[in-house]
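Note that one protein chain of the assembly has been removed; the remaining protein chains are unaltered in position.
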Amino acid sequence: MLEGIPLFPVQASNLAPEVDNLYFFVTAITAFFALIVVFFVIVFAVKYRDHTGEKVGAPITGSIWLELGWSIVPFLVSMAIFAWATIVFFHLVRAPDQTLEIYSTGKRWMWRFQHIDGQSEINELHVPLGRPVKVTFTSEDVLHSLFIPAFRVKADAIPGRYSSIWFTPTRAGEYHLFCAEYCGTKHSGMIGRVFVMEPNEYQAWLGGGGGGLSMTARGEQLFQQLGCVSCHLTDGSGRGPSLAGKYGQQEQLADGEAVLVNDTYIRESILTPQMRLVAGYGPVMPTFQGQVNEQGLMSLIEYIKSLPSMGQPATATK
Amino acid sequence: MPDIVASHADPGDHAHHPALQHHFQTLEQQQEASTLGMWIFLVTEVMFFGGLLMAYLVYRVWYPLAWSEGSLELDIRLGAFNTVVLIGSSLTMALAVRSAQTGAQKATVRWLLLTMALGLTFLVVKFFEYREKYLLHHIPGPNFQFEGPEAPHVQIFLSLYFGLTGLHALHMIVGFSILAVITWMAHRRRFSPEWHTPVELSGLYWHFVDIVWIFLFPLLYLVDRAHHLS
Amino acid sequence: MSGHVSPKTTYYAIFGALMVLTAITVTIAFINLGPLNFPVALGIAILKATLVILFFMHVKHSSQLTKLICGTAFFFLFVLFGLTLSDYLSRGWFVAPGGTAAAGTRVTIGPPAPVAEPAGQTQTTTEPQTAPAR
Partner (left out) sequence: MTTTVLPRVNYLNVRHGVASWLLTKDHKRIGIMYLVVVTIAFFLGGLFATGVRIELTTPQGDFVSADTYNRLFTMHGVFMVFFVLVPVVPAVLGNFVLPLMIGAKDVAFPRLNLLSWYVFVFGFIFTITAMVTGGVDTGWTFYTPYSSSASNSNVMLTGIGVFITGFSSILTGLNFMVTIHRMRAPGLTWFRLPLFVWALYATALVMILATPIIAITIGMMALERALGFGIFDPRLGGDPVLFQHLFWFYSHPAVYIMILPPMGVISEVIACFSRKNVFGYSFVAFSSLAIAVFGFLVWAHHLFVAGISPYSAMVFSFLSFAVAIPSAVKVFNWTATLYQGAIWWRAPMLWVFGFIGLFLIGGLTGLFLASLGLDVHLHDTYFVVAHFHYIMVGGAVMGFFAGLHYWWPKMTGRMYPNWAATTAALLVFFGFNLTFFPQFILGYLGMPRRYHAYSEEFQVLNVLSSAGASILAVGYTLIASYLVFSLFRGQAAGANPWRATGLEWKTESPPIPDNFTETPIVNEGAYKYSEREIEVA
């Protein structure tokens, strides 16, 4: 009768077997403990049954050794689960060095994916087989959550912040993509499909059909249009700090603290520039709130990322 | 807290103290129960303010500049004045309880009235502080106006300012009303050295409200001022 | 609890102490102690609150149970603060090897985030050159 009902989702990423192995391990342990208890409850209930209600039980009040035993053993077992689960977790949240970057924004009720090379797609995500992919995303309105069961990854999309998931697809095919954080009327319609393609097919897909400018190019365009370029001179002589090679580096702030230049800091600096000023520069930058949308911000970030460090030839990376 | 405050219902058929309710064995048991109840109530009050203070802490860590700008908007003189007033009212309240303990009934009424007067002073000053914020459009919401790059975060600061002080003022108003009842009861000579639990309990409540202000004053008015002095 | 009657002088003395502490905390607000601003002001507030609790609220002469209840309130308040801040203060610590901070990170405040090896920027190893520009 149960044929045809799937019990486990397909494993389509490098992370899926790790999560599944942990799942089987925890299932085995919990089933073991559950069966022990159920076994004893049934045996005792039947063996010591008294139909009359007249008898009394044996005067047993407790045993310190049993108590200690069944406190300590489950504790040790749960610590084993904890350790394993935490290792898996840090693998899930810590993306490797070289990833294919994809940006995404969620809004009610759709996901928009932006590839660096320019293509963007709605509620569909194309990724190549066998290459680590990192999706960086945010929300334009309320909370959402990007969930791809076949990859065993999920993270909430939070307005005003960037979240990310990463995975290496290991199996070509078509998979579900869900919004897992309740977001209103069509929450259950905020779904899509992930296509895992052979690398050459993926390249062909990327090449085909009106991709438009790459994100870096679009970012550069915005950088010009918004006038960023007039202050953020690459040689550091402008009214704003040079942005060349800053991504991923520590920056000294005016208030003496240090900040890591990452997606979130760049975003914040564009929208609320005077919050955390770089040391040595005045509070002269206006806010760009309302002048640039989430996609634009992501393009700018991608552009700033692509800027090589000063003194280096502008060879294309990635 | 009707059970804690009230004293006269349940005449019962006991030949005990008129304030003894029938489900208690002794007056002492009843007093202990009431006091314990009040303390437990204060615990919930601590947690009640705790939620707002949690938000305060998080955003203070995130937006120190806005906290500095925000606290400069508050009038330190009025804040300090109110602190003195409120601590003074705690003193008079403690003396009212002491008078009740020793059976000095007139003194009890006098100290209670003085406490109420000081509480009212606090609320009046608070009203003028709020009024100023209103005139400056510093009330968070659609009409909020604030110049400067930190404006959105200052709005968070002021939201918490109004949340915290508003909740505190609400407690003051409740406390004031309770004191009014207690004063009337004291005036009617309801209390004696054996039984003055309502005075004691409203005292505990009043001191608690004072303690909240002892924290709110530095947190909102003082600590982040000095940022601008470097 | 109602058994103990404190002398009036105690109350006046406590009131005096509270006034002095208020004066101190207001004065200090006009002096920049840097990172000490917050701890000092909070310390004074805690001291004042303790005086009120012990003497005005008679906890000094109250039962163990009352003391325990007082302690419980503050214990759970610190649980709330401490564990929530464990999230907020450590959000900046987590840095993925690629140089980007992970999921929803708002970086900084407190200890500088550990610098990731500049592995993501394989070509940009000559970073010190930019230093004079700051």
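Letters are used for the chains, namely A, B and C, taken in the order the chains are written, and counting of residues starts over at 1 for each.
Quick note on the criterion: a residue touches a chain if its C-beta (ideal position, glycine included) is under 8 Å from a C-beta of that chain, and two chains touch if they have at least 3 such contacts.
Just so it is clear, the model here is predicted, and its values are computed rather than measured.
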item: Touched by the hidden chain, restricted to displayed chains; value: A, B, C
item: Touch with the omitted chain, as defined above, among A:Gly184, A:Pro199, A:Gly212 or A:Pro286; value: A:Gly184
item: Touch list for chain C against the chain that is not drawn; value: 65, 72-73, 76, 79-80, 83-84, 86-88, 90-91, 93-94, 102-105
item: In chain B, positions touching the absent partner; value: 1-4, 6, 9, 21-23, 25, 29, 32-33, 36-37, 40-41, 43-45, 47-52, 54-55, 58-59, 62-63, 140-142, 144, 152-153, 155-156, 159-160, 162-163, 167
item: Those residues of chain A which, in the complete complex, touch the missing chain; value: 4-9, 18-19, 22-23, 26, 30, 33-34, 37-38, 40-41, 44-45, 48-53, 55-63, 66-67, 70-71, 74-75, 78-79, 81-82, 84-93, 108, 141-143, 145, 147, 149-150, 152-156, 158-161, 163, 176, 178-189, 272
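Basically, only the chains that are shown with their structure count from here on.
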item: Averaged-CA centre spacing for the pair chain B and chain A, given as whole angstrom; value: 46
item: Centroid distance [mean C-alpha coordinates] between chain C and chain A, Å; value: 32
item: For chain A, residues that touch 2 or more chains besides their own; value: none
item: For chain B, residues that touch 2 or more chains besides their own; value: none
item: Contacting residues of chain A [partner chain B, same complex]; value: 255, 272-275, 283, 287
item: Touching residues (chain side chain C, partner chain B) in the complex; value: 1-2, 5-6, 8, 11-12, 14-15, 18-19, 22, 25-26, 28-34, 37-38, 41-42, 44-45, 48-49, 52-53, 55-57, 65-66, 69-70, 72-74, 76-77, 80-81, 84-85, 88-89, 106, 109
item: Residues of chain B that touch chain C when the two form their complex; value: 31-32, 35-36, 39-40, 42-43, 46-47, 50-51, 53-54, 57-58, 61-62, 76, 80, 83-84, 87-88, 90-91, 93-95, 98, 101-102, 196-197, 200, 203-204, 207-208, 210-211, 214-215, 217-219, 221-227, 229-230
